[in-house]
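Of the protein chains in this complex, one is absent; all others appear in place.
For subunit A:
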Amino acid sequence: MDDELLALLQGLNEAQQASSAVRLGERNIIELVNKLQELGLTEKLIYTSDGREYLTEEQLRKEVRQQVVKSGGRVAVVDLPTLLSVDLSHCERQAAQITANEVDRFQMIEGEMISPKYFDGLAGELSELLQEVGKVEVADLAVRFNLSAEVLTNGIQARLGSQLEGRFESGQLYTPNYVARLTSQLRGALRAASAPISLATLATVALGGKNVASNSLVMSILEDLVQTNIATGQLKSGIWIPSIYGQAQSQGLASFFKQNGHITYAHAKKLGMPKPAEGLTARYPGGRALATSFVGEALIQEADAAVQEVLASATWCDLRMTLPPALTSEDVVELLKHCPSAQPPPASKTEPGGVTIVQEVYVVSGGFMQQCRAHAEAVGREVAAQASAAPAPSGKPSAAVTQEAPAAASSGHDSDEEFRKGGKKGGKKGGKKGGSGAPPPREPSPEPLPTKAEAKGGKKGSKGGKASKAPAGGGGGEGGKKGKAGGGAGKAGGAEESTGPSAEDLAAALEAKFEDLAEMVGDDGESLAQALATQVYPATLKAYATARRAVFSAGAEARRRRRDHEASATFLRRRNRRLPAAIHRCRCRQSVAEDGGGLPSASPHPTDAHRLLAAIPRESAAMVAKVNDATQGTSLGAQSITQLIDLVQEGAEEEGLRLKLLDKKVEKAMLQQHGAALQAQLAAAEAPSDALSLAIPLIISQVHRSAVSVPGRAIAQVVKALKGVVPDSVQSFLEDYNSSVVKHLTAQDATQLKTLQSKLPQLKAVAASPTTEI
């Protein structure tokens, strides 16, 4: 065995005998470290994600800080585990601790650690970008730098003026040059504006037609310019009102007012005065604010002068001709309140010496009103004279005058019952008509038949007249509350009657006297003459009534003398009770209106008439005999009836009685009532003769619309007269029935009676509808 081999063996032995280097395995080290941590001998250790390293929290924080700086001042926390090989939870914890303790050096923004240096660099980059493009939007920057707009905005605003030159406005960055150029353009536009213009429009115009209303920079610059008084003017609700415009408006308003002496509120508003009444009053203390205009002192004096002139000359004037046409009627009325001369005296505004305002625009002097009133009274007297002189059919026009006077209303106490009933109805009707408010155009009635009803109507009418400031007894009918109840004296009693001249007549008369009145027409279409006529109409009526009363008084004296001849009041009552019986036959033919709805009683027999005539005093006996003769001997022709009525009326006048004029409507109502009564009686009648005597008047009332009383012996003639009016079958039936009744009455034949009774229902049917064929 050579030496080399021995040496090698020795070497092997030595190598195997040599002690091993102490080297712990990873697993052992891990176990050791864990043991140490369990025992609390070391601080908390964090091991890397690859499991090869342990590191303390302080070391991790240090590495995190270094990593943020290494990443340019911004690193996402989620990237730290990759970069540091440490679990994310440890990275997040340490990052949160760092940002909490070192606020000025690190910020945790949306899961990223960002140091201020990052924004410094960002500002520098933005500054370069701004110089290139002029303006940059934060939204674009946010996308570009992957930051929220808010964070970016805060970072930019903190460095504006120091590291970043530019202007930041509503999410946009502008270079100073851009802002300066824009400011210059807008300043020029503001200074050039001469009329109100909205800022949006102004900016659009100034920037070459671009719609920049939504650009807040432009609006911001504009507001800055306005606030810094670079351009004089006011900004109201987004409208730029240059000072020069306000001055021009003010000058225009002053100029207009100076030239015209007045200005309407509408015009003042156009000239930039929002509250013209207050503004003008404060500006011109001497002027007056009217309803729609403001007038100067000069204009008031001018109007006052016109009023004074009217007063001095006792005429009238239209203030609209004097005042500017822009003033409305309301203005004129208010203006007159400010005219010292136009102020009405405390007692009455129509006193002589004062003025009357007619139709709100006409100033009428008291003297002129006096003239009108005098003329109106003259007209009233003239009409009264004409009415008194006109030949009335009754020949006694004075009677109508008697009853239309209010004082004479009480004189109707001697009228009989018939007249009183008719008077009440007439009064109601007159009241209704009077309540219609129509003016009382009354022509003197050619046939006045005054009754008590007329007097009542007049009385009630006087109340209505009072309500409407019409003179008492003036005919009423001018409206008013009471006028509805009884103002219509003109129609009272259902007859036309005279109440004096109408307002239209009076207006025409005034126009005829004062020709210049006719041209004046007010705003409501009423002429000045009509208005004046309305004013003086009561005086006219008063004059008219006075004149008529005077005429009546003359006739009343004559009647009173006649009455003195009467023997006694008892005889007068008897006469009054019997006289109507004498004249009843003609009146029955003419009207049932006076009868109160009852069937006319049978006419007196000629012998009874003679007996009655004997009982009548001599003064009246001649007339009554005349009437009686006329009724007895005259057939009922139309002409004779008229003559008979005239005769009766004449007799009644002489006796101091009043006969009421017929009223068609009352007659119609009475006719219906009469027919209904006949119908009822006919239905109840069982005797053939009675039924026939009821059926014939009923048929006549239906076919001729007249209420008649047919005596038994006249039935045959009446049935003959029905020929051609009713069907032939009806007429022949009636003739047969009449002849059968006559036969029955003369012969008292029982069989005839049965026949008649069997035909009785047919007779009733014919009476119910006489125009129907049977």
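Just so it is clear, contacts are C-beta pairs under 8 Å (C-beta built on N, C-alpha and C of every residue); 3 or more make two chains touch, one makes a residue touch a chain; residues count from 1.
Convention: contacts and distances are computed from a predicted model.
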item: Per UniProt, the name of the complex member that is left out, chosen from "Cytosolic Fe-S cluster assembly factor nubp1", "Ubiquitin-fold modifier-conjugating enzyme 1", "WD repeat containing, antisense to TP73" or "4'-phosphopantetheine phosphatase"; value: "Ubiquitin-fold modifier-conjugating enzyme 1"
item: Absent-chain contact - pick from A:Ala21, A:Ala282 or A:Ala614; value: A:Ala21
item: Where the missing chain touches subunit A, by residue; value: 1-2, 4-5, 8-9, 11-13, 15-16, 18-24
